[in-house]
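Below is one structure, written out as structure tokens; comments come after it.
Note that this complex is displayed minus one protein chain, with the remaining chains in position.
Then we have chain A:
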């Protein structure tokens, strides 16, 4: 059993007004020295069965067609092993 994590971020050239609003709030909260904030989305997919090449290819398709809008967003797919004891 494994968890697959899909991270979705706005492309670098796309303005991120939410990230900017967070960044501008930081000095007020006493956090100095952070020059930029970009806000994105993280999806954790619990996969039944083995995460083999075919499963990853399907998740890649899912991310490309649904989880991310590739007009404005980039995504990455990575596998995270879930320890049996943690279940």
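Here are a few things to note about the model shown:
Keep in mind that, in the parts below, a residue touches a chain if its C-beta (ideal position, glycine included) is under 8 Å from a C-beta of that chain, and two chains touch if they have at least 3 such contacts; residues count from 1.
In the analysis below, contacts and distances are computed from a predicted model.
Of the candidates "Tryptophan 2-monooxygenase", "Carbohydrate ABC transporter permease", "Phosphoribosylformylglycinamidine synthase subunit PurQ" or "RNA polymerase subunit sigma-24", the chain left out of this view carries the UniProt protein name "Phosphoribosylformylglycinamidine synthase subunit PurQ".
In the complete assembly, the contact with the undisplayed chain comes from A:21, out of A:21, A:34 or A:57.
Taking the complete complex into account, residues 14-15, 17-18, 21, 66-67, 69, 71-72 of chain A touch the chain not shown.
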